[in-house]
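In this view, the complex is presented without one of its protein chains, the others remaining in place.
Here the chain labels run A, B and C in written order, and each chain numbers its own residues starting at 1.
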Amino acid sequence: MLEKLMNIDRRIIFIAIALSVIIPTLLPVNLPITGSEPTQKLYDYIDALPPGSTIMLAFDYGPSSLAEPAPMAEAVMKHCFDKGVRIIGVTLIVDAVTLADKLMQKVSEEKGAVYGKDYVLLGFRPGVTQVILGMGTEIAGVFESDYTGKPLSEIPMMANITNYDQIDLLLDLSAGSTVEIWITYANVKYGLQIAAGVTGVIVSQMYPYLQTGQLVGLMPGFLGAAEYEKLINAPAKGTEGINTESFAHLLIVGLVIMSNIAFFVHQRQSVGASSRSQREE
Amino acid sequence: MTRQVPLVLCFLFGIVMILTEFVPHSRSQGLYQGIVNWSLIISPFALVLAVATLIQTHWTRISRHTEHWQYSYVVFIGIIIMVLIGVPTFLNNVSFLSKIGLSFGPKSPIFEWLFNNVQVPMDATMFSLLAFFIASAAYRAFRARTFEATLLLITALIVMMGNVPIGDLIWNTVMAWTPWDDVTSTARQWILDNPNLSARRGIILGVSLGVISQSIRIILGIERSYLGGD
Amino acid sequence: MKGQKILCPSPVVQGLVILVFVLGFGLNTFAQGVTPPMNVDAKDTPNDAGKSITITWEKAVDGISVANRVRGYQILRRIETGEFEEVGPLLPPETTEYKDSTIEEGTPYAYIVRAVTEDGTTFDSGETDFVKGTGEWFHTKKIPLFLAMLLFSIAIVWNIYHAQSGKEIFVRRIPGLEAVDEAIGRATEMGRSILYVLGLGGVSDVATIASMTILGQVARRTADYETPLRVPCNDPVVLNVVREIVRSSYLNEGRPDAYNEENIFFLTESQFAYAAGVDGIMVREKPAAVFLQGTFYAESLILAETGNSIGAIQIAGTASEHQLPFFIAACDYTLIGEELYAASAYLSKEPMLLGSLRGQDWGKLFIFAAIVLGVILELLGVNWITTFLQRVS
Partner (left out) sequence: MEVFGIWVAAFLTFCIYSFLYRDNPFYRFAEHLFIGLAVGYGIVITIHQGLIPLAWNPLWQAITGEGEASRWGLLNLIPICIGLLFFARLSRRHSWLIRYPLAILIGVGSGIAIPNVLQADIFAQTHGTLTPFSQIGRLSAFEIFGAILMVIGVICTLTYFFFSVEHQGAIAGISKIGIAFLMIGFGSAFGNTVMGRVALLIQRVDFLLNNWLGTLF
């Protein structure tokens, strides 16, 4: 019986996890979200920027992991457009550029932001480190034109922006190791302020940089997206997601506990059996 | 020519990049900028390596009729479709093609349609398989068999619950008689801010020393594995 | 009664109000000349390319009324033959320093700092001397960085040299490695195979190289026992290198006859298909020991879970931080991060690896000392290590 329970067909677990996500998606609930400090810090930093400031948004995630960073980007862009903070979009990941374009268009339409005046998408250039370093001396040296091929010199909001000196914050939305690269090359070499919004997988390794101030703020995964949405009072995908997520986590925690109980009972039984057999010999 | 010249080039470019870091003069910064620009031009060509390897393997599979070789054609079809629609922007000037509604380049609606409705969903779904595997692994493999594994599992459970609003909700309902609120998310935050931070910092310090030591070996030509075999 | 009081304030209050008004007006007229910024100084910015001048000043003194409060500072500059013109935006009132990075290198400029009040009145400071921006040939603040770099390089090179000259270099016991013999022994006893998974890395990947080195050593042992060693590969180039390594291991042990090339094979280069393929092998062949060494991505947990479910001894090792938790939870032994590299140095005894390992240890010792000393000094109220590190970082 115990043996059977321990070696249950994995497809049963697959069905359970699917249901734990499908049911709350169909019947959404609203759970109270407690804010955390790293997200609050990011919000405060952006909130304190005077209108007319510029932040750079690095869309460093591919389609495989857009679930978490996309709602973060949306929330931050809404906040910026409301405050009159301008946004420069850029990406170091090849398949992020079309995603970024789509997302920026969507949010700007909603908030009535104008391309070239309130935001611009520079696009993608190959060569990660070199791109970051190149923009430190001159952005136009790397991106002489934007994503659509329009020369930067013809874009009004880029008129007074030559390099990182005119950028108040870089927010890296990342699903990989780009945050560390931005810190090592843009923060150390050019003194650019950096914040991050990252997928759950890499949240833990961001904390040393947060403590040293190399990161001014951090949005941890879906939770970060939900927290930011709460701060700007516009619940969207992040909030929906974290509520649904609750049930899947509950299920997984349950599974871990259950399997460990079974494991210990089983171990005790087998230890008992082996000591008995020793006595018989 | 085959080994010495690359080693010398590597040494020269490496040393120049290090020295410009310490010389703020505009001459030195100009040199630095020049090299960065050059490597910006060189790096896109590196894509050739990846594409060539991929084509080669699938070509071998087709020619040798290994198991499931037919699917290798699907890979080629995928590449060809994207490249044919995405690359030749000059065809946009051919009026015949635009008359029948064809447009080319990365901004072409066909290209974007393929990206948004074929590539994005597949990529995202492929990775979402992991949610299932993680659940099944949680049940079948994550056992507290040693002290280390136990510590890992307990931390994982706390962080998992602290990451979702239901964690605090459960605490605040079940443990309402205690004077503390929102303990789950507070505990999560403390773990990330303290023991997690120290462990990560230890790893970062060790790994960075490794990176620097490898870079030194590469520049000095002691480490040559990147040159590959002869 | 109370209402009356409000309508008709007591004489004292009336007097006070008048006094405040008079004083207010008086000061207001007096403060038309808000004290302008003082001690304005312009200097060539140190440690730069010569493309900026730094201006510092002491804050202007506010007037009392809101209208006379300083709203911000405007920097103005001129060249020797020109008029003053504005540079940069209006700076916030708490600023006392500005770096003008829009200058021509080598041209002399003079500056004034203008305080602008809420009502738009301006108060100019005196004019500075003419200064020009010049580039420096050495960044003085980076001297410690330069020295640290030099010292560490010497440490690495010296240790490699030391190791190459045949001196013994000690590497500590690594728990997972002792299990290697146990695992091979068990496989031999049970008459089952050993599965060695190299992960998804390419040949230039440091972790893959380390893994291949370890595989070479594992192969030497299996050659002795004639235990089948199965290696599914995911990169065609790695496949060729691995075949070479395993063959030479068998040759070195004097058992070239036991080497079977078909045991080292190419599976597929795509991530999940590779994981599924390895899973299939595990379930069908039930190897007694599974090695998961190298670079792993998301597929790590699929592999570790299946290996666990067939009851194999699992020895994992990776530098891919995100995958380590899954290996630790599901495998019997795990080489964590740098341990993988150390293990390959330990087993192969290659001087380059041993030497740099010790050089890196020296680096750690240095950090160690800095932290311990820094904390002790801070607690004693001496903070020069902290200040030093702050200046450098």
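Heads up, the rule we're going with is that a residue touches a chain if its C-beta (ideal position, glycine included) is under 8 Å from a C-beta of that chain, and two chains touch if they have at least 3 such contacts.
These figures come from a predicted structure and were not determined experimentally.
For the chain that does not appear, the touching partners among the shown chains are A, B, C. Within the full complex, the residue among B:Ala131, B:Leu169 or B:Val183 touching the omitted chain is B:Ala131. Interface note: of A:Val201, A:Ala234 or A:Met258, the residue touching the hidden chain in the full complex is A:Val201.
From the options A:Glu68, A:Asp118 or A:Asp172, the residue with contact to the unseen chain in the full assembly is A:Glu68.
Mapped onto chain B, the footprint of the missing chain covers residues 2-3, 5-7, 9-18, 21-22, 35-52, 54, 68, 71-72, 74-83, 86-87, 89, 105-106, 111, 113-132, 134, 138, 148-149, 151-160, 162-164, 188, 191-209, 211-212, 214-216, 218-219, 226-228, 230.
Remark: the residues of chain C touching the chain excluded from display are 142, 145, 148-149, 152, 169-173, 270, 272-273, 276, 321-322, 324-326, 328-329, 336-339, 342, 357-358, 361, 364-365, 367-368, 370-372, 374-375, 378-379, 383, 385-386, 389-390, 392-393.
One chain of the complex is left out; on chain A, the residues touching it are 11, 14, 17-18, 21-22, 25-26, 64-68, 94-95, 97, 123-127, 129-130, 133, 142-145, 147, 183-185, 187-189, 199-205, 208, 211-214, 220-223, 237, 240-241, 244-245, 248-249, 252.
Everything that follows uses one rule, which is that only the chains that are shown with their structure count from here on.
Taken chain by chain, the contacts link every pair, so each chain touches all the others. When the interfaces A-B and B-C are ranked by C-beta pairs in contact, the top one is A-B. Chain A and chain C, compared by their mean Cα positions, are separated by 19 Å.
Counting partner chains per residue, chain C has residues 309, 321 touching two or more of them.
Shared interface positions of chain A, i.e. residues touching 2 or more other chains, are given as 7, 205.
Residue ranges of chain C in contact with chain B, taken from their complex: 47-51, 105, 135-139, 142, 145-146, 149, 152-153, 156-157, 160, 203-204, 206, 209, 236-237, 241, 269, 272, 298, 301-302, 304-305, 308-309, 319, 321, 325-326, 328-330, 337-338, 341, 352, 356, 359-360, 363-364, 367. Only residues 7, 165, 188, 201-202, 205 of chain A touch chain C when the two sit together in their complex.
Interface residues of chain A, counted against chain B in their complex, comprise 6-8, 10, 13-14, 16-18, 21, 31-34, 36-37, 62-67, 95, 97-99, 102, 125-127, 130-131, 133-134, 137, 141-142, 148, 200, 203-205, 207-208, 211, 220-223, 226, 242-243, 245-253, 255-260, 263.
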